[in-house]
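One chain of protein is taken out of this complex; the other chains stay put.
Chain IDs A, B and C follow the sequence of writing; residue 1 opens each chain.
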Amino acid sequence: MPDRTLLPRNVPVQLIDAAGTEHPDEVYPTASPAVLTEGYRSLVISRRVNDQCYSLVRQGRLAVYPSSQGQEACQVAAVSVLDDGDWLFPTYRDSVAVMLRGVAPADAMTLLKGDWHCGYNPHEFRVAPQSTPLATQLLHAVGFAHAAVLKGEPTVVVALCGEGATSEGDFHEAMNFAAVFHLPVVFFVQNNRFAISVPLSRQSAAESLAHKAVGYGMPGEQVDGNDLAALLAVLGSAVDRARAGGGPSLVEAHTYRMQAHTNADDDTRYRDSAEVQEWVARDPLVRLRSYLRGKDALDDTTEAAFAAEADEVAATLRTALNADIAPDAAELFRHVYATSTPQLEEQWASLQGELERSAEGTTP
Amino acid sequence: MPDRTLLPRNVPVQLIDAAGTEHPDEVYPTASPAVLTEGYRSLVISRRVNDQCYSLVRQGRLAVYPSSQGQEACQVAAVSVLDDGDWLFPTYRDSVAVMLRGVAPADAMTLLKGDWHCGYNPHEFRVAPQSTPLATQLLHAVGFAHAAVLKGEPTVVVALCGEGATSEGDFHEAMNFAAVFHLPVVFFVQNNRFAISVPLSRQSAAESLAHKAVGYGMPGEQVDGNDLAALLAVLGSAVDRARAGGGPSLVEAHTYRMQAHTNADDDTRYRDSAEVQEWVARDPLVRLRSYLRGKDALDDTTEAAFAAEADEVAATLRTALNADIAPDAAELFRHVYATSTPQLEEQWASLQGELERSAEGTTP
Amino acid sequence: MTMLREDQPQVGAGVETLSMAAALNRALADELAADDRVVVFGEDIGALGGVFRITDGLTARFGEKRCFDTPIAEAGIVGSAVGMAMNGLRPVVEMQFDAFAYPAFEQVVSHVAKMGNRTRGAVRLPIVIRIPYAGGIGGVEHHCDSSEAYYVHTPGLTVVAPSNPQDAYSLLREAIRFPDPVIFLEPKKLYWAKGSVDVSSTATIGSAQVVREGTDATLIAYGTSVPIALEAADAAAAEGRSLQVVDLRTLSPFDDATVDAAVRSTGRAVVIAEAPGFASMASEVAARISERCFSWLEAPVRRVTGFDIPYAPPKLEHFYLPDVDRVLDAVDSLYWED
Partner (left out) sequence: MTMLREDQPQVGAGVETLSMAAALNRALADELAADDRVVVFGEDIGALGGVFRITDGLTARFGEKRCFDTPIAEAGIVGSAVGMAMNGLRPVVEMQFDAFAYPAFEQVVSHVAKMGNRTRGAVRLPIVIRIPYAGGIGGVEHHCDSSEAYYVHTPGLTVVAPSNPQDAYSLLREAIRFPDPVIFLEPKKLYWAKGSVDVSSTATIGSAQVVREGTDATLIAYGTSVPIALEAADAAAAEGRSLQVVDLRTLSPFDDATVDAAVRSTGRAVVIAEAPGFASMASEVAARISERCFSWLEAPVRRVTGFDIPYAPPKLEHFYLPDVDRVLDAVDSLYWED
C-alpha cells in the first residue's frame, strides 16, 4: 500500500478476476502458485467447515451459526498474513479464521454451541475471543498494539469487522487512537453488503469504506474480497507497513454473505435470490481453482487430498459437537473473579443445595 | 462549497488576512462592507461579553466560564448564517452564540451561574440547550434535521463542537447519520487547538479535520476561523447547500482559545505564552476593523456607537448576575417528570418538612 | 405532517387472542395510524420487521418515512431520537438486544433522562426506547442481559415491563402517548406466549396489579418473572398455601400503594426477578417493603433473582433462571410458625 496518498484507489484491487484470469498490478504482486495453492487448500477446508456448521445448526448441535460462506478468501487471507506472534481480533462471523489460526474447529465453535466461554486460550493462539458487540474489539486490538509498541515488541494486530460495524462509534475511536498513536494495526473490514437485513447504502454514503481512512490520516485500500491473491497482497503490504513502523491502515474487502445472517435469519425478506446468484459467479474458490489449474499448479491428486483433508476436519468437528458433555454448573461461578466473593460462594452453595436436593429426588 | 470534490482544500479559506488585507476567492465571495460592519458590531459585543464574564467569574457571580475569547468570529458567523426558523446546537463554550441568537445575555449564563436549567426556552430562540457531554449534541442536531425533512420543513441545523469532541464516537455517528439520510446539517468544528490541555496533534493525525468529511461522503472545508468574511462565506454556502437539499457538510475553523479552558484551568501548565501571543496578532476584531476602516465603512462615530452598545450589554449582564435570587428548592422536583411521581412527592414533602423546621428555628 | 391525534385505535377494535409479539406489533401499528408524529426506527426493523418481528409489516403499511432502518449505531439512534422529539415527533426506537443498548447509555442518562428538567419542562422528550430484555431463549452471550437496574436507577426515566399480551399492548400505546421518555422492556421469552387482548382497553403507566389473590404471602414480580410467580402460586395452592401475586408492570415510578397494601395484607413477601440481584430492582423492592411494611412483616423479605454473574449461556441457563422451585424454597423460608 503506498505510503501517503490521501485517497484510496477508487476501484478495488483485483489480481485474479472471477473467471480466474490474472490482472497484474504495478503495486501489488501476485503470490506464487505454491503460496496460492496452499491458500486454496485453506479455502477448501474453510468452505467445508462452513457447510458442516450449516448442517450442525440444523441438527441442533450449534445454537447459532453466522456463516462466512462466500467470505472464505477474507478468512484465509486475514490469518495468512500474520506472523506467529501477531494477533487477530475476530468477530462472531470469523470462526473459520479462528480455526485457521490453529484453534481446533470444535473449540472455535464453543460459544456458538451454547457454552459460556470462547473455547480457547487467546494467548496460546494469539487470537482474542470472538466479539459480538460490534466494533468493540477494534479498540481492544488498538490497545493490544499500543502495549506492544510500549514494550518494544514487533507484534502486528489484524482487527476484523463487518461493514455494518463501521457505523459504530467504537470503529471511529479505534481508527483514531491507532492513527494518533501510530500503531501497528490493520483494520480489515469485510464488506459483505449486508448487516443482517440492512444494505451497505444504509451504513455509509462514502465513496467507499476505505475512504474513511482519510479522516484519520492513514492509508486505505479497497480490494476484491473474493480474490485471495489480491487480499494477500493488500493485507500483506499493510501488515509489512505496520511492522516497519509505518502505522495503521484500513483495508476494505468487497465480498458477499452468501447465506442468511445466521440460521435464525430469513434473508428472503430483504434480498433477491438473483443478487445472491450473481455472487455465486464470483466465488473465491472457483476462480482460484481455475487460475491454479491454468497455471498447472493444481492437479486432481492435490485436489483430492485437499478434499480428503476437509472431510476429515468436518468429521472431527461433527464428532466433537455430537458428544454430549454434561454442563457443569460450578463453571458459572468459577471464573467471574480471580478470587471468588462471599456473595458468589453463598449463591453457589445455594444452587448446589438445590442440585443435591433434586438429585436426591426430593423434587418429584 | 463545491458540490462533490472528494477532498477539501488543503489550506483554510481566507478572505481577509490578519493585516486586514482582502484576498478575493474564486469560489467564496467577500460579503459587502455593510454586512461586515454589522458583523463587526456583533464581534465587539461578543468580545465585551467575554471580558465581562471573565470579571464576573472572578467575582464569584458565575460558577465557571468557558470563554470564547478569540473565537468570536466563529460565534458571530454561526448565528449570522441562520434563518429565523433554523436551529443552532451549541456547546458549553458557545454562550456568546446563544446570546447572539436573541437570548438575553444573563439568561445565556444561567447554567454557568449555577442554576439547574439552560436558562431559555429552546423553542423560542431555536437554540438547543448548551451541551456539556462532548459531541452528544451533534446527534440531537441530526435528529432535529431528520424530523424537519420528514415533516417537509425547510429548517437547516448548525451543530457546533470543538476539535477535541471530534474524537468521540458520537461525532462519527452523527456525521454518518447525516450523510446516510442526506440531512440539512452543517457541522461546524471550532478547532481552537486545545481540548483543555490536550493539543490538536493528540486528537487527530488527519491532514485536517475537514478531511474527515471524506469518510462520510460529504463535502468538507477548512476556513480561517478568525476571518469573519471567510466564515460567513463558507458557512453560508454550506447552509445554502443544505437548504437546497444538498445534504450535510463539515466546516473546520482554525482558531485559538485565547484564555484558559475555563477560569478553573491553568493554561501555563501546557502552553507557552509565546504561542498565545502569536494568535493575538490574528485577532478577528482587529483585522476586520482595519479592513472596514480601509474601505471607509467604519468611522469613529459608528465605532463609538458599537462600544456604547457593548457597554450597555455588559452592564445589563452585570446587573442581572449581581442580583441575588433565592433559589427555590421546589424547582429541583418540579420538572423531572411532566407529572410528578409518588416518590418525588414524598421526597419533596420530606425536604419541605426539613425546610420548615429549620425556618421555624427548631434547628439552632 | 399535521398534529392529528385520535383517542380510539384506527383498526381492529375488539378482543383477540394474540402473542405478545403480535400485540406489540399491533400497538405500534395502531399508534402509527392514530398519530402521524409517531416514527419507528432502529436496526433491521424495516424490511426484516425486526429480529423478533415486532415491527413486521410496518414499513410496508406506513412507508419508509414512518418506519425505517438506521446505520448500526445505538447512540446514534437514541441521540437522533432526542433531536426528533425536540422537533415535534414521537420516536419509538428499538434496541436489538439489551446489551446492545449500552452504547447509547450516555445519551440515555445524560440527555434522554434529563432534558425535561434542564429546560424546565420546555422540552419534554416523548421517546419510547424498546428493549427486548432477559433470557430464557437460549441466546448466546450479550443477548440475554436484564438491564433494568441501570434504567430504574436513573432519575427522569419511566421504566415499564409488561408480562402479558394485554399489558404489552396497552402499555406500549400508553408509552407512545406519554409526555416523557419511557424505557419499554419486552420480556423476550414471553414474545410467543398468547393471551387475549382487548385493543380498546387502556393502561396507566405507574400502576401495579394484583394478578392473583392470596392470603399467606405476596410474590412480587414483573416481566419474565410473572408467569413463574403464578405457577409457583398454583403449586403452593396444591400444598395448601395461598400466595398472592403482584405484577409491577411499571418499575419506575413505583406503585407503593398497591405493593404496600398487598404485603401488609399477607405479612410476608418474596421478590422475583431475573437480573443479578445485587443493587437491582429487586433490591429496591425488598428495601422499600422492609422499610414501609416493617411492622407488618412476619419474616424477612426474600429475593429470588439471577446470580451475580454474567448471564448464563444456553447450556447452563436453566441453572441460572429463577424457577418455581426456587420461589417455593424462598416461600418456605418465610418463618412459618404454624
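FYI, a residue touches a chain if its C-beta (ideal position, glycine included) is under 8 Å from a C-beta of that chain, and two chains touch if they have at least 3 such contacts.
Note that the structure is a prediction, hence the values are computed from the model and not measured.
For the omitted chain, the shown partners it touches in the full complex are A, B, C.
From the options A:V13, A:L139 or A:V239, the residue with contact to the unseen chain in the full assembly is A:L139. Screening B:Y54, B:W116 or B:W279 against the full complex identifies B:W116 as the residue touching the chain left out. Contact with the chain not shown here comes from a single listed residue; of A:A31, A:V96 or A:A128, that residue is A:A128.
Among B:A165, B:L183, B:L292 or B:A310, only B:A165 touches the chain left out of the display. Between the chain not shown and the residues B:N10, B:T132 or B:T319, the one that touches is B:T132. Only one of C:E106, C:E186, C:D247 or C:D323 touches the absent chain when the whole complex is considered: C:E106. Seen across the whole complex, the unshown chain contacts subunit B at 63-64, 111-116, 132-134, 164-165, 167-170, 195-198, 202-204, 264-266, 269-270, 327, 329, 331-333, 336, 341, 343-344, 347-348, 351, 354-355, 358, 363. Of the residues in subunit C, those that touch the hidden partner chain are 75, 99, 102-103, 105-106, 109-110, 113-114, 117-118, 141-142, 149-150, 152-156, 252, 254, 275-276, 278-284, 286-287, 290-292, 294, 299-303, 307-310. Although one chain is not shown, part of subunit A still touches it, namely residues 116-118, 121-123, 128-129, 131, 133, 136, 138-148, 150-152, 155, 169-170, 172-174, 176-177, 180, 331, 334-339, 341-344.
Everything below uses one rule, namely that only the chains that are shown with their structure count from here on.
Between the chains B-C lie more C-beta contact pairs than between any other two chains. Most remote chain with respect to subunit C, judged by CA-atom centres, is B. Here the CA centre of subunit B is 40 Å from the CA centre of subunit C.
Note on chain placement: the centre of subunit A and the centre of subunit C lie 36 Å apart, centres being C-alpha means.
Between the CA-based centres of subunit A and subunit B the separation comes to 44 Å, rounded to the whole angstrom.
Under the contact definition stated at the top, the residues of subunit C that touch 2 or more other chains are 70-71, 73, 75-76, 103.
Multi-chain contact residues of subunit A (touching two or more other chains): 167-170, 202-204.
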